[in-house]
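Okay, here's the structure, questions in a sec.
A single protein chain has been removed from this complex, and every other one stays in its place.
We call the chains A, B and C, going by the order they appear; numbering starts again at 1 in every chain.
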Amino acid sequence: MSTFFADIEAFVATIPDGAKLAIPPDYSGVALAATRALVRRNIRGLHLIAVPQAGLQADVLIGAGCVATLEAAGINLGEYGLAPRFTAAVLAGSIVMRDATCPAIHAGLQAAEKGIPFLPLRGILGSDLLRVRPDWRVIDNPFGINDPIVLIPAIRPDIALFHARVADRHGNVWVGVRRELMLMAHASAKTYVTVETVQTDNLLADPALAAGTIPALYIDAIQHAPGGMRPLGFEDETAHYASLANYASLAQTDAGFMDWLRTWLA
Amino acid sequence: MSTFFADIEAFVATIPDGAKLAIPPDYSGVALAATRALVRRNIRGLHLIAVPQAGLQADVLIGAGCVATLEAAGINLGEYGLAPRFTAAVLAGSIVMRDATCPAIHAGLQAAEKGIPFLPLRGILGSDLLRVRPDWRVIDNPFGINDPIVLIPAIRPDIALFHARVADRHGNVWVGVRRELMLMAHASAKTYVTVETVQTDNLLADPALAAGTIPALYIDAIQHAPGGMRPLGFEDETAHYASLANYASLAQTDAGFMDWLRTWLA
Amino acid sequence: MSMPAYTNEELMASVMARLLRGLRHVAVGALSPLPATAALLAGALDPSLRVTILGARAHQCFTDGGRELFDCAAQGRIDAFFLSGVQIDGNANINLVGLGDYAHPVRRFPGSFGSAYLYHLIPKVILFRQEHTPRIFVPKVDFISAAGTSPAHEYRPGGPRHLVTGRAEFAFAEGRFQLVSVHGDETVASVRAATGFDFLSPETVPMTSAPSAAELVALRGYARTQVQEIYPAFAAHAFGG
Partner (left out) sequence: MSMPAYTNEELMASVMARLLRGLRHVAVGALSPLPATAALLAGALDPSLRVTILGARAHQCFTDGGRELFDCAAQGRIDAFFLSGVQIDGNANINLVGLGDYAHPVRRFPGSFGSAYLYHLIPKVILFRQEHTPRIFVPKVDFISAAGTSPAHEYRPGGPRHLVTGRAEFAFAEGRFQLVSVHGDETVASVRAATGFDFLSPETVPMTSAPSAAELVALRGYARTQVQEIYPAFAAHAFGG
């Protein structure tokens, strides 16, 4: 089912304005080369679903005006503090923030993965999240007595977008222990992946690799994009932290962010 | 958390009469050496939960009088037909059969894995399974209108028991794509595993192997038992089919089964 | 009457394979040699058809454990599936559990497996049963493993669309079976005599199209080779030529 694209502009061209886009956190496989191509083509109105939290990628997309709604359990730049463009946008009221809690986002995706309308989840009761998320319901557990429990509705993204180490020519993608990427692929209508390398050998033919592989059945678009997480490091923490620190200091102001963005897009 | 046992009698000694025991199907990792030790020590009153279907192992335990209840979506000897001791026991009314459907067993275990009291599941409506499983409920989907949906209560086994290729000295167990074994381990209070080999290198230190590894956190007991699936074949289908055929022909009668059992236990 | 140039299994497989035309993904359950043959035949004739055969390593891509087939179906990623029954009734209810009263059965079978779920979720479910007799095709099954029809308000993207037996092919629509074609020497009357429930039919129906030369080549080449690895016993008798 997977289509291999020859360039990243073509790869992102089929991601429409207003798409409900599932993205992983900065420490997982963030598709930043694809994000840059999305900003370049001036995509608008994205509904980002952070699985379960967001970082640089979401902050850049928000700063560049691409985002209408962010659904996340949290957003920051790791040790480098608040996500400045997100903070500014929320204070200005220019994006809709759908606050969540990490397990609720996983549960919503698992509901979509299972094709069920909701998943129950313990905890959360008494949190103001229930007040600001009227789409989360509380029912009395039908298997208990006077036992309120929260129901999280299914989250079905239009597109899951992430970066991974390797795809094979059959369209299978290896993610290893990053199973949240597999959950995103199962739960989303389509899955777009950029990869460091493309190999000929079938990943599913190797019993060790197969265990960490998303089958091509779930993958719609693949783009070979070495360094596709830059400026973040892919399994290179020094580069990773340095980029976050640099961004965090520049993006404190609109002007500083625009400088960073111009450099990045150039 | 994993304890390594020196012999299989000690390994099974802590599995009590009446335990709610989760077991995989014949094509997955069936712990038959451990099963033989359980029969030898004359275990009684087991509540078997087949994940999601049973075969030789369950039939032998039923024939040997070890089972009070079987919960399964199905039981047979693969191409070799009906499970004869199960069939005889049901016709004689000597075991309680809790008929299920495959995804309901997976869903019940996933509910236990998530620590939630139930999971909703599509389908099933109109099936007589709902009549014979009063513990399954039907509610109106709170997110829909006039949309009945089945709720499957959590299945929390006392012990998951299975056979796997390899454990490491830290107590981690590799199951590869056999993720239902991982689900069983997460959902069960305790997990007992027999393995073909024990290695020194930490499975979690290898990114490829880690993706298919159940961490020691979930593993309580490990027994090194090469050939622990015999007479079934472990990744050896010829031996596998031959044993099933042999058993299927002998176990048609009580006497034939007792002959088979005596030989197996000797 | 001349000896047919193909076995009854080959005819059934070719009929079932034709029902998969134009689909993206067909899945076949464990212990289903005839559907596996049909799916492999369809895949041989249309390489864009994805064929998933449970229990066969070479034809299965799942990496998320036993639940993945069921999740995948609920996600709408499986277009067709095959189900059978120890009894099948005129409402397409199927029984895989037992005969007689459930609490005190006179015969007991393996169980419902995934039928109660997949029957509701996979758009095109093809029922099959080679033995076509009144003890299989009954007015009402003793136990409904999976219901053939549902009230309109129930969520049900899937359900029975076809029934292929050793004697005939039926369509299922609006809660009734309709005879589509009969195999070989069968007639509407002979099929009716072998069927315990009523079904719609014109007075005469066409004879089921025999496997084409191309179908027989694919059946006896690629499909047989693959099936042999999964179901050696079945492969030994099901293929002609």
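Please note the rule applied: a residue touches a chain if its C-beta (ideal position, glycine included) is under 8 Å from a C-beta of that chain, and two chains touch if they have at least 3 such contacts.
Everything numeric in this text was worked out from a predicted model, so none of it was measured.
Visitor: Given the contact rule set out at the top, which of the displayed chains would the hidden chain touch in the full complex?
Guide: The chain that is not shown is in contact with A, B.
Visitor: Taking the full complex into account, find the residue in A:R41, A:R165 or A:R179 that is in contact with the omitted chain.
Guide: For the chain that is not drawn, the touching residue is A:R179.
Visitor: Which is it among A:T3, A:T69 or A:T87 that touches the chain not included here?
Guide: Selected residue, touching the omitted chain: A:T87.
Visitor: Thinking of the whole complex, not just what is shown, which of A:A13, A:A68 or A:C102 touches the missing chain?
Guide: Here the residue in touch with the unshown chain is A:C102.
Visitor: Tell me which residue among B:G18, B:G45, B:G93 or B:G115 touches the hidden chain in the full complex.
Guide: That would be B:G115, which touches the missing chain.
Visitor: Out of A:L46, A:A111 or A:I124, point to the residue that touches the absent chain in the complete complex.
Guide: In the full complex, the listed residue that touches the missing chain is A:I124.
Visitor: If the hidden chain were put back, which of A:I15, A:I43, A:A73 or A:L232 would touch it?
Guide: Residue touching the absent chain, from the options given: A:A73.
Visitor: Spell out the interface residues on chain B facing the chain that's missing from view.
Guide: Touch with the absent chain occurs at residues 1, 112-116, 172, 182, 186, 204, 210-218.
Visitor: For chain A, which residues reach the chain that was dropped from this view?
Guide: Per the touch rule, chain A residues meeting the hidden chain are 27, 51-53, 72-76, 78-79, 82-83, 86-87, 90-91, 93, 99-104, 106-107, 110, 121-129, 131-132, 144, 146-149, 177-183, 241.
Methods note: only the chains that are shown with their structure count from here on.
Visitor: Looking at C-alpha means, what's the farthest chain from chain C?
Guide: A
Visitor: State which chain is most central when centres are taken as means of Cα atoms.
Guide: Per-chain C-alpha centroids compared to the overall one single out B.
Visitor: Any idea how many Å lie between the Cα centroids of chain A and chain C?
Guide: 41
Visitor: If you average the CA atoms of chain A and of chain B, how many Å lie between those two points?
Guide: Here chain A and chain B have centroids separated by 36 Å.
Visitor: Using mean CA coordinates as chain centres, what's the gap between chain B and chain C in Å?
Guide: 29
Visitor: Send over the residues of chain A in touch with two or more other chains.
Guide: Each of 114-116, 210-212 in chain A touches at least two other chains.
Visitor: Using the touch rule from the top of the page, what residues of chain C touch 2 or more other chains?
Guide: 62-64, 67, 70, 74, 121
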